[in-house]
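Before I ask anything, let me first share the structure, which is written out below as structure tokens.
With one protein chain held back, the other chains of the complex are shown just where they sit.
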Amino acid sequence: MSQIPALIPTSLLLASLLSLLIGLKSRRGAHWTALLGAIAAFAFSLMGVKAMIDGDGEAIRYAAGNWIPPIGIEFVLDSLSAYMTAIITFIGVIVLIYAPRSLALETPGRERMVYPSMTLVLAGLVGMCLTGDVFNLYVFLEIAALAAYALLAIGDRGAPVATLRYLLFGAIGGGFYLLGVAYLYYATGTVNMADLSMRLPELMESQAVIVAAVLMVVGLGIKMALFPFHFWLPDVYTNAPSVSSALIAPVMTKVSAYAIIRLFLDVFPPGFFTANLPLAQTIGWFSAAGIIFGSVLAIAQHDYRRMLAYSSVGQLGYIGLGIGLANPIGMIGGLLHIVNHALMKGLLFMIGGAVRLRFGVTKIPDFVGVGRAMPWTMVAFTVGVLAMVGIPPTAGFFSKWYLLLGSAEAGAWVWFAVIIASSLLSAIYFFRVVEMVYRDPESDSAVEDREPLPRGEAPASMFWPITIMAVSIMAVGIFNVLIVSALLERVAAPLGG
Amino acid sequence: MTADFLLSRYPYVLIAVLFAIGLYGMTVKRNLMKKIIGMTIFQTSIYLFFIQGATKQGATIPVLDPELGPSAELYINPLPQVIVLTAIVVGVAITGVALSLILVLYRRYGTLDEVELLRRMRESA
Partner (left out) sequence: MDLLLTNRALFAILVSAFAAVAVALTGERNRNLRESWTVLAALAKFGIVASMVPGVLAGQRYDVNLLQISPGIELALRVDPAGILFAMSASFLWILTSFYAFGYMRGGKEKKQTRFFAWLAVCLSATIGICFSANLLTFVLFYEILSVATYPLVIHAGSEKAYRIGRQYLVYAITAGIALVGGIALVHNAAGSLDFVAGGFLEAEMGTGLLWAIFACFFIGFGVKAGVMPIHSWLPNAMIAPTPVSALLHAVAVVKAGVFGFVRLVGYTFGPDLMGVLGAAAVLAAFAGATILLASFIALTKDDLKARLAYSTVGHLSYIVLGVALLAPQAMLGAAFHMVTHAAMKITLFFCAGAIYIHTGKKKVSQLDGIGRQMPLTMAAFGVGAIGLVGIPTIGGFISKWYLAAGTIDAGAYIFLGVLLVSGILNAAYLVPIVTRAFFRTSPDHTRFDEASALMVVPIALTMTLSILLGLFPDAIFNFFSLAEAIVETVTGTTFGGAT
């Protein structure tokens, strides 16, 4: 049990290395190695979740190399990191099952490099969630980012430029974070999170600590594509292969949000982000602006993937609002939205890939008739859309519900109105696609001259992951209280003050 | 007064200048290669900042020397060095990926000028 915090990233790192080596000989072997590694990590994550529920949230600490913290680096599995790793590894397993057919179409001949990169992204992300050390978090952040650059750059024609831009801004974000770590280290003499949380309360007024907090949050804000640092994101998601988007869009930005939440809740003293320094409120306001901005721009898009990318900018705002509300119920909403959005965006990108595989289309107006050609996939698509709009009992409704409760409790009426307005905006841009999908191709003037789409679902290796995601969205919605009461209430408890 | 201030903190001033040059290069320069050079300068300024805080006049490497004894004053704090060493490794990896990306771009479009590159991309699309 006590090894779990180390086992999760290690199994992924090992799988990444093995997958690279085996990939030299066999493409299929590389895929299976990566998949097995992800499944192992997912199993360990589930064990971690179970340990958290059984142990009443008692954190499991693992000192790497037996160097006792604060000298050594420690991995800490608590309710929040158990929750995050379970999401990340679940998405990882699903996307890895989904990957081969889509990659064979979109990036022929380069698949063997993709699987090690995918597992490396996952390893970096779970590492970020598990580490108990602010500098180690930076290292994992960059590991995940580097592997992600590789995954994103192999996409369409525009992918390398978009990725290079992402890389440059990512480097700035990472640099700011590292600079923040330096300030924090010189103010306190430690980079261990538990140690920091003990030393920081005396230093609430210190200039260096304030500068450190601002730099770290800005750096992570760039990484999480928090408005107005989102500009790198749409190009990247639009040009990347479907598999890369389906893996990176659901989890990557969320983990940076996680890092902010971790700093907010566990590293800096209670009230530091809200009272001494209104960082949480600032994040909230930028998020609110991002929700409106992302949703409005999503309406204007013709490319399905680009629309999803702008929608991501908006949806990330919900997580930011959860931080900004700084009360338990609002934070629960933000945290719950991490899993919701991971499932929804993963599902929608995977469906985009499936449609592209079958018919080669990515523009929304070309989706006419897909509903008839791929009926079950489009049922899943509709589930995803309903969740994005926030129709009960899908998962998307409940995060909005908790955020609304949190806004009401905090008296944040502007944010309350933003959440309400954004549901309407997302309905506008998503139902437009639904309408296209279910249009009758025979009676539609726009596509009269086109050949009717041949009927048939995506291959089983893509169809079933999509189905599982859609079912998960419903299940997370209906059983959200289980997640909330088993994990999230404990995470958000410090805000109850 | 100003001169005193600058003299007493000259490493920080230098670092700040490097930081600004790096950011300027990354965001304003049109040539992708120059952007990457800017990025390297930017990262280096952060490493220097980290290391600068750990300087100690007259101290030696952090290996316990029986002749000097265990007094912490005589040894350099090893942690920032280790951190920066790790950060440098990360930075090199980022630079490597960035360079390989512009290599791809150069091979495909024959230019590293961002505006020209985007124009050629649009034309070939």
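Think of it as A and B in the order they're written, each chain with its own count starting at 1.
In the analysis below, a contact is a pair of C-beta atoms (placed from the backbone, for glycine too) under 8 Å apart; a residue touches a chain by one contact, two chains touch by 3 or more.
Keep in mind the model is a prediction, meaning the values are calculated, not measured.
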item	value
Contact list for the unshown chain, restricted to visible chains	A
Identified contact with the non-displayed chain, of A:29, A:393 or A:459	A:393
Residue of A:129, A:297, A:427 or A:453 in touch with the missing chain, whole complex considered	A:427
Positions on chain A where the hidden chain makes contact	386, 389-393, 397-398, 400-402, 404-405, 407-409, 416, 419-420, 423-424, 427-428, 431-432, 435, 438-440, 443, 445, 478-481, 484-485, 489
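We adopt the following convention: only the chains that are shown with their structure count from here on.
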item	value
Rounded Å distance, chain A centre to chain B centre (Cα mean)	29
Contact footprint of chain A on chain B as seen in their complex	23, 26, 32, 35, 39, 42-43, 46, 49-50, 53, 79-80, 83, 86-87, 90, 93-94, 97-98, 101-102, 104-105, 108, 117-118, 121, 124-125
Touching residues on chain A, where the partner in the complex is chain B	135, 138-139, 142-143, 145-146, 149-150, 153, 157-158, 160-161, 163-164, 167-168, 170-172, 174-175, 178-179, 181-182, 185-186, 191
